[in-house]
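Every protein chain but one is kept in place in this view of the complex.
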Amino acid sequence: MLVLMQSGATESEIAQVEERICELGFTPHTMPGKTATAIGITGNSGPLEPAMFAGLAGIARVIAVTQPFKLVSREVKQDDTVIDFGDASIGGAELALMAGPCSVESRDQIMQAAIAAKAAGAKFLRGGAFKPRTSPYAFQGLKEEGLKLLAEARDATGLRVVTEVKDTETLEMVADYADVLQVGARNMQNYSLLEALGNIRQPVLLKRGMSATIKEWLMCAEYVVARGNRQVILCERGLRTFETMTRNTMDVGAIPLVKHLSHLPVVADPSHGIGIAQHVTPLALGCVAAGADGLIIEMHPDPSRALSDGDQSLTPEGFSDLVQKVERVAAAVGRRVVKADDEWKGAS
Amino acid sequence: MLVLMQSGATESEIAQVEERICELGFTPHTMPGKTATAIGITGNSGPLEPAMFAGLAGIARVIAVTQPFKLVSREVKQDDTVIDFGDASIGGAELALMAGPCSVESRDQIMQAAIAAKAAGAKFLRGGAFKPRTSPYAFQGLKEEGLKLLAEARDATGLRVVTEVKDTETLEMVADYADVLQVGARNMQNYSLLEALGNIRQPVLLKRGMSATIKEWLMCAEYVVARGNRQVILCERGLRTFETMTRNTMDVGAIPLVKHLSHLPVVADPSHGIGIAQHVTPLALGCVAAGADGLIIEMHPDPSRALSDGDQSLTPEGFSDLVQKVERVAAAVGRRVVKADDEWKGAS
Amino acid sequence: MLVLMQSGATESEIAQVEERICELGFTPHTMPGKTATAIGITGNSGPLEPAMFAGLAGIARVIAVTQPFKLVSREVKQDDTVIDFGDASIGGAELALMAGPCSVESRDQIMQAAIAAKAAGAKFLRGGAFKPRTSPYAFQGLKEEGLKLLAEARDATGLRVVTEVKDTETLEMVADYADVLQVGARNMQNYSLLEALGNIRQPVLLKRGMSATIKEWLMCAEYVVARGNRQVILCERGLRTFETMTRNTMDVGAIPLVKHLSHLPVVADPSHGIGIAQHVTPLALGCVAAGADGLIIEMHPDPSRALSDGDQSLTPEGFSDLVQKVERVAAAVGRRVVKADDEWKGAS
Partner (left out) sequence: MLVLMQSGATESEIAQVEERICELGFTPHTMPGKTATAIGITGNSGPLEPAMFAGLAGIARVIAVTQPFKLVSREVKQDDTVIDFGDASIGGAELALMAGPCSVESRDQIMQAAIAAKAAGAKFLRGGAFKPRTSPYAFQGLKEEGLKLLAEARDATGLRVVTEVKDTETLEMVADYADVLQVGARNMQNYSLLEALGNIRQPVLLKRGMSATIKEWLMCAEYVVARGNRQVILCERGLRTFETMTRNTMDVGAIPLVKHLSHLPVVADPSHGIGIAQHVTPLALGCVAAGADGLIIEMHPDPSRALSDGDQSLTPEGFSDLVQKVERVAAAVGRRVVKADDEWKGAS
């Protein structure tokens, strides 16, 4: 259920509605909007009677939410959620560009990647320090050392750091270094991790599980938002299908559909979506044209020597070429790439 | 195997190579290219010795083809195949736009659809006269009457007709009326039909089966081309996956991959790819940005009354809006929409 | 809709109901059952009023059929359909065993296979004369020569012949030689072929398409039965999934579900279901335990030299071992293997 306040409702009126919801034994989630405030209600097991709010001032309407996901639904919040990073943002008119290697491997590697990412126009640096791997014997990442290198690269370039958090034990450590906490596809339904992420106040990039339905994916976002962390960025990264020529099958159609169902931003990961470096750029263009709010791209200073995902990593030149093409397609659909180096004044 | 002729090779030199191939018990497939002629060889069960062509003049190289598909492979023919329809083409710089209802239902309906398609900028009219349906009790199309109405709509508008052929029995009849013969997803591996289509000389639009791998799809195109009909247009229309919110999962990543593997044109069918009218346009933009050579769009004068596929059909206004957006994205990736009404002089 | 007659209804009463259905513009399908006759009605577009049958004698009830498949549904016919071959049957207490090579390759090969199949206990010989192949350059079967060899093997052993029909053009020829006409998985939705099979009166073995839902599969059976050919045997042969270690993923759970939904017999093809010879027997046992009415097994006198499907073909010894194990599991679930050589008196 959702209580939509009148556009001129006062803080005191809002507070009284919140109080009534608490008295009823439910949880209020107050979301200020462009024109009016909405108060989502969770904890109820069925529809509520509008009469429960009788006598309270400032209420425009009481609305039933038909989707199983509530707080992340467009029904509850009509305006796009825009996540603000000062001189960058995700979910607004600006197209967010994130780039970097699968894994942080060394200071040289991440620094070169960061410089190249920034030079091409990215504002976010991706790179894994904790790597979930299918084999217990494979390289599992540099761990805290990797996080420190990411932070160094941020200090040197002004790029924000997007990095994966793989469990609750290391969440606090990762949160100390990261700007955006990435949840990997295999952890999408790790509900304990999602709950822990709901308790902090840092942006979360939630990858869609490789065989997750759109509904399941949005329910996972709901886990985070229901605990109070509203800064969730959804990331489509391709589905597991029978096709073996590509690593995954990118569900580009999910982008407009999810943006219709939810107010959360949706970014696309065409690197995992196809898994073949030479086809990443056209697929990236397709995602942007279909309405993605950003791209997260694997780029490595020397893909042939990458410790992981070399086959799908662009070179710095390849990424620069991608950005130039993305700029044209973004413009054609009313979005724009705002380059980092146009405005960043530096950390020094 | 493939014999690549020198750029100045004479017709007589080419004929001698063809003769040698026949003498060896194999079949030559001669394909003129921009700079040189290539002669594909089929019927051999293993690699051939270049020495088999010793003493023949005009040969540049003898090349092994590594893919199981031969004649449709880029290895055999580097240049894009462009299918020419006089004042329209598929596979070149021009983006091909095809629109119309799922089924031909009446003269009024198909005529309104054709006029709207043409007004918006399409050069091809789609519409089913023979409809394969999952239920034997469902509307199976107007059959020959439907074909006649399509031909009437062509005469009135100059649009080319794309319509499905569902079996060899009705192939001749459909070929009499159609400009492009569509093979539906469920018939992709109907090899008897493919062979029959290989024996005629009209363009074929081959839809990808809903769970066909890219390799299987290209092998089906090979069935047609191996019989001598080189005018095959591939059509990506979405895969069957576990996702239930969308009708299919559009494999947008397959577009650049297939264009890399094959010289054949690839068009996209976002209507079936997502199955929800309001999301067809963004998905169509995604396909164009990813490199599709054209779009085939379900559009109905009154979708709410359509006998089939109403949920995924655009209105005429919706299609016109789609074309305007497509023009901008096409321009951003170096393609253009050439509107039919700019140039057609009429049938009268 | 379905008109259920009283158990003592006369032929004349039945005829009057059929007549009324025809007068209403619909098609009656009269199905005698163990205790009473049912008359299915097709051609109606919505539920019929029981009042439409007012004044007619011998009617027990008028029942709405809730499934989209009508005549193949258990709602319409409660008793199991048993297809009778004289000294063999499919769908009753006897478990039907079918074995033989993927393709007929030579007289020696098919004769050895037939003798081994019979010796082990099979009553049906499978073998393909027309082979749909993914490559146009691969061995496509011996065609009519193969059919003649199958007929010879039948004459020599008394086994019934199960062989694939791939198109309407060759249907008459195949029907002349075959006892059971197999429709391959890729042709499951070849509706023109299904309609042609509906017009003849020979048993049809309808394989489930590799990505067909159970509902679609039953609708394809409905296509055949709606035309009057009620002798349809369903065959589960595995689904296409993401798993690459096995050729397909055998949907063993579909066996009890389909037998619940439909009165038609269901046989299992574990050879295609797993695609690895050494695991065919345990999977076959699983299918029998789950309620399959029979098994169709690829067996070749020398699998290592098979022209197709050698990897999944049992040797004659392997098949004999399978049958012995099957007999024990069949007995545990109330079915039995009746060996051909116990009763067949020979063709001479």
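First chain written, first letter: the chains are A, B and C, and each begins at residue 1.
The rule is short, and it goes like this: a contact is a pair of C-beta atoms (placed from the backbone, for glycine too) under 8 Å apart; a residue touches a chain by one contact, two chains touch by 3 or more.
Since the model is a prediction, treat every value here as computed from it, not as a measurement.
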item	value
Neighbouring shown chains of the undisplayed chain, as defined at the top	A, B, C
Omitted-chain contact residue, chosen from B:R240, B:K259 or B:H300	B:R240
Option from A:S12, A:S135 or A:S304 whose C-beta touches the chain left out	A:S135
Residue among C:I21, C:C235, C:A254 or C:L307 that touches the chain left out of view	C:A254
Sole contact to the chain not displayed, among A:T30, A:Q112, A:Q189 or A:Q202	A:Q189
For chain C, the residues touching the chain missing from this view	211, 213-215, 238-239, 241-246, 249-257, 260, 270, 273-274, 276, 278-279, 282-283, 285-291, 325, 328-329, 331-333
Footprint left on chain A by the chain that the document does not show	42-43, 68, 70, 132-137, 166-169, 186-187, 189-193, 195, 210-211, 215-216, 219, 222-223, 226, 240
Sites on chain B contacted by the missing partner chain, in the whole complex	211, 240-242, 244
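Keep this in mind: only the chains that are shown with their structure count from here on.
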item	value
Mean-CA-position distance for chain B and chain A (Å)	37
Distance from the mean Cα position of chain C to that of chain A, given in whole angstrom	51
Multi-chain contact sites of chain B, meaning residues that touch two or more partners	211, 215
